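One protein chain omitted, others in place.
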Amino acid sequence: MLLAAPCFALPETVGEALTALADRPDAIVVAGGTEVMPDLLWRNRRAAGFVSLRRVGALRGTTTVGGELVIGAGTPVAALTGAPDAGLRAAASSLGTPLVRTEATIGGNVVSALPYRNLLPTLLAGGATLELTSATGTRVVPFDGFVTAPGRTRLAEDELLTAVRLPVPTGFADYAKVGRRNAQFVATVSVAITCRDGAVRLAFGNAGPTPLRADAVDTAATALFAHRATAEDLRAAVAAAVDPPEDTIASAAYRRHALGVLTVRLVTRAQGAAA
Amino acid sequence: MNGGGAPSGIGGRTPSSSPLAGSGRASGRGQAHSGIGSSVRRPDGPAKVRGEFSYAGDLAAEGMLIGDTLRSPHPHARITRIDLTAARALPGVHAVLTADDVPGDLHVGLTLRDEPVLADRVVRYAGEPVAVVAAVDAATARRALRAIEVDYEPLPALTDPELARDADPVHPDGNVYRHVAYSCGDPDARGVVTVENTYRIGMQDPAFLAPEAGLAWPTPDGGVALDVATQWLHSDQRQIGWATGLPPEKVHLRLAGVGGAFGGREDVTLQVHACLLALATGRPVKVEYTREESFLAHRQRHPGSIWLRHSADADGRIVSVEGRVLLDGGAYASTSPVVITNTVTLLQGPYRVDNGRFEGWSVRTNNPSCGAMRGFGVPQAAFAHEAQLDALASALGLDPVEIRLRNALQRGDVATFGQRFDAPTPVREVIEGVARLPLPEGPARKAPGGVGRSAEGGTVRRGIGYAVSIKNLAFSEGHVDESTAEVSLCDGHATVHTACAEVGQGFVTVAEQVARTVLGASTVEVTQPDTLVASAGSTSASRQTMASGTAVHRACLAVRDRLLGRLARAHGLDAAELTIADGVVCAAGKPLTSVAAAAPGQTFRATEHFQHPDTFPLGSPEARMYVGFGFSAQRAVVDVDVELGLVTVVQIASCQDVGTVVNPTQLLGQIEGGIVQGMGLALMEEVVVIDGRITNPDLQDYLIPTIVDAPEIVSTYVTDPEPGMPHGWKGVGEPPLVTAVPVVAAAVRAATGLPLPAVPIRPEHIALGIGAPPTVTWTTPRPPDPSRPPGVVVDEEPDAALGTMAEEGAPPGP
Partner (left out) sequence: MTPDEVAFELTVDGVRHEVTARWSESLLTVLRDRLGVRGPKTGCAHGRCGACAVRADLGDGAPHVLCACLVPAATAAGGSVATIASIGGPDGELSDVQEAFLAEGAVQCGICTAGFVTAATELLETNPDPTRTEIEAALYGNLCRCTGYGRIVAAVEAAARTRRQQEAP
């Protein structure tokens, strides 16, 4: 059933969604709503209507196209807990709660653009690209650089995120996050890793205003992986690369320390997997 | 498995009612399956599992308006102007009220009447109610709030409790709620070693899962009625009476379904507002808080700092204890004057202390108001004294269990505050009981960090800690602790009526068990609590089984005597020969008739009152501050990821002094629930207040333990009956929480070797080693000066304001 009201649209195709959005300039896109609904409750955000992507079937599901996983932006996080990419799987499995994961989408996570969101470091480490679609067509941009500030992205007003693409996993990938309780927590910090043919790539969550990675870190990590450097070296490289926030949840000093610890552990895991 | 399920039917973590203490007696002997001692199911359970039980948030009435509250954004400010014109002019808005519209006395409060119902020209905390509105729906009510114009002139906010005593008063009543100071024996006596440190406890929120709600409506008698989720109907009634100017008989309260309380519903929040709005509009008005408002409106547990110095001899026997406490009471008194004495007097812990000097203040600041929360000042004390015992043990090279056994209080000992422990005092028994319980076997099921999977690739260290606590039970220091029950019986159907608030703890089950056991009733109805019956006091201080349970017991006995008297006359028998067991009346042991058929159509009624023996303020010659005490020992096993500072609690073993096991399943529920709340305070729960504002008024950043965080809990009991109580029962609700705070901290210290003098323990305290260790000083022994007067010396008169409630004949704080 297609429902339309001045402040609410429930389109069934991407085209309809774009039209609905164009017709309602003050409306916001809602996918799972797990980000938007609390934001409205807490008055973090104002809006004058919803364009819901819930019924846009084409946005759901994962396919493999030319060596890439193409994950529809409306794919629920619950579906990613079985993803072929181990990093994505780990990040999805620790996102929110079982009751949230069925609603939360990968697209909402990416567009939320908050540095502590689970999937972002995984996408950064994995070298993801994003499909952005507007009435005039689709462009593909790297995820690296897409988030410009907390909550801000390069998505244009008239665009939708339609898919997230990741290289089909070959090597090792993983993700870990730290928080103050043992389930259902926002990441104090998080780290994602991929390791392909001995090359380690790392990305950090809540280590700065946007998801963050650094060549110097990857170099040190690759060296540690090959036993050519020490854990100390890697920790120092991480400490130099990150600029974590100081807030009531944790000090910047703790975050910097924990990022180093987690990073070394993930490289250790990669070594274990390679052995 | 039905209500009669024997304890062994409850999985592996079964309460054993085996009397570990010598004088313990088997509970439930010869009782009907549905009686005292068996795991009777909750009578409200079927409705709850079906989702049909009606909670305060579910209330609705024909033509009802929605009430909402405008709260101060400032922790301290003068209100220079309020303009209600626009708000009142909005269509759909039926009332907009400020302090000027309060017909009665503006001020309410549980102990001191220092809190305006609506801000009186000055706001003293961020979140203080300034105006209330009633409108046709929630959206209109919110619009009305936005339309209220308020100009504030911000004042300097007093947010550091350390500065409160010397700062300019932020309230006409001054900045000290109560100062307590006393000593006993010779506080300067010394053994071979002293250890001292300062301990800090963060602000915990009760975080009951159903936010505050109530529905008020005007009544034909010119009064007002309120259905509300509360812990204490009569206290609400009195305060509503003050503010509305109505006499108590025109303020009609009934208990609506309560979704948890834990102390947080002892003060009024929306009660008075809803009634004022109903009276002003002539319509039913419902008020329901959001989670955020709930954090702002209700009372939290007092944060505080405690300095303690213990001196001990070479055997680890405590020679003297000195302690100083500062609790931040926030903007209004609530129960701050009472909480502070609990903390100060119980700094000795469950240990014999002959020489000591203790002092404490609860002070006013512009932080959120603090008041009752499960444990009522004692978790703070327990966290500090147990850390001290471990520090002493470590200085002397003693085992933590051994040092506790050597100092364990015994029956007959005298407390630092002068009271003799004249009831069972099974401290040794609970310690031995917990030490006997098996340690967890096999590899740990969960790693620290949980679903974040941060521990893989790192090292995890295990730690084991012990803690023991003493908790006073029931109201204290002259605050009358009483309850009243009306019971009737007709054709085997019993009705029990009290004003005791069922908040989840299971009083309704206990009341039913008593009626079945004493009366042999085949069905029991526990009716909705209301103010038509006399006060039951608060559902707090672990007191309702003791107070209302005993009132119900007495009323049941009176009804039974009436029934048996009548039967005796009818059959020409001696009433003394008649007994009731399993629903059958027996004459000299032979069945005579069933209770149900004993007197067809006849109703037998009785109303009975119960009151604990009097208690007296600290320093009184009667030397009886408290009604009674409960003791609990726990052992925690934790796994710690030291590098990241993350903890998983693997197991908590508990042995508690419970008097008697009234209902094994409900008892276990109290133990497990209390332990997990205490563990929450130890590891994660903290209301963060920055510049007087709560930064985490939600369940995203205020963390309560999830099912993944909950440890395996092994629970046993010492059943040494409490004198003067039916079946020897006693309060059980608070001790598990009190002990869990220090025990988790002790285990984390054992795993990490860190001092960890503050709770909640933050990951960075562990990972970065934050927190000062105790100072250990080796001393030349100095025996107590024999010329010191024996007994308690109160160094300074307690604040005169303390007694006001009791003197006015008003019901006391807990």
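We call the chains A and B, going by the order they appear; numbering starts again at 1 in every chain.
Keep in mind that, in the parts below, a contact is a pair of C-beta atoms (placed from the backbone, for glycine too) under 8 Å apart; a residue touches a chain by one contact, two chains touch by 3 or more.
Since we're looking at a predicted model, the values are computed, not measured.
Trainee: Would you mind listing the shown chains in contact with the chain that isn't displayed?
Mentor: Taking every chain of the complex into account, the missing one touches A, B.
Trainee: Using the touch definition up top, pick the residue from A:T62, A:Q184 or A:T210 that touches the left-out chain.
Mentor: A:Q184
Trainee: Out of B:S183, B:S320, B:Q419 or B:T665, which is the one that touches the chain we can't see?
Mentor: B:T665
Trainee: One chain isn't shown here. Among B:G506, B:G549, B:P726 or B:P757, which residue touches it?
Mentor: B:G506
Trainee: Of B:L489, B:V676 or B:I766, which residue touches the hidden chain?
Mentor: Considering all chains, including the one not shown, the answer is B:V676.
Trainee: In the complete assembly, which of B:L209, B:L439 or B:A772 touches the absent chain?
Mentor: B:L209
Trainee: Quickly run down the residues of chain A that touch the omitted chain.
Mentor: So the residues of chain A touching the missing chain come out as 1, 3, 5-8, 10, 30, 32-34, 36-38, 40-42, 47-50, 52, 54-55, 57, 60, 76, 78, 96-100, 102-103, 183-184.
Trainee: Using the document's contact rule, name the residues of chain B that touch the chain not shown here.
Mentor: Counting only chain B, the missing chain is touched by 1-2, 5, 10-11, 13, 39, 41-42, 44-46, 48-55, 57-58, 60, 138-139, 206-211, 257-262, 290-291, 445-446, 451, 503-506, 665-666, 668-669, 671-677, 698-700, 704-708, 710, 713.
Simple rule for what comes next: only the chains that are shown with their structure count from here on.
Trainee: Approximately how many whole Å separate the CA-defined centres of chain A and chain B?
Mentor: 43
Trainee: Per the contact definition, I'd like the list of chain B residues that touch chain A in the complex.
Mentor: Per the touch definition, chain B meets chain A at residues 290, 292, 446, 448-454, 456-458, 643-646, 648, 683-684, 688, 690, 695-696, 698, 700-701, 703, 705-709, 762-764, 767-768.
Trainee: Over in the complex, which chain A residues touch chain B? Could you list them?
Mentor: 38, 41-42, 90, 93-94, 175-188, 190, 248-251, 253-254, 257-258, 261-262, 264-266, 268-269, 272
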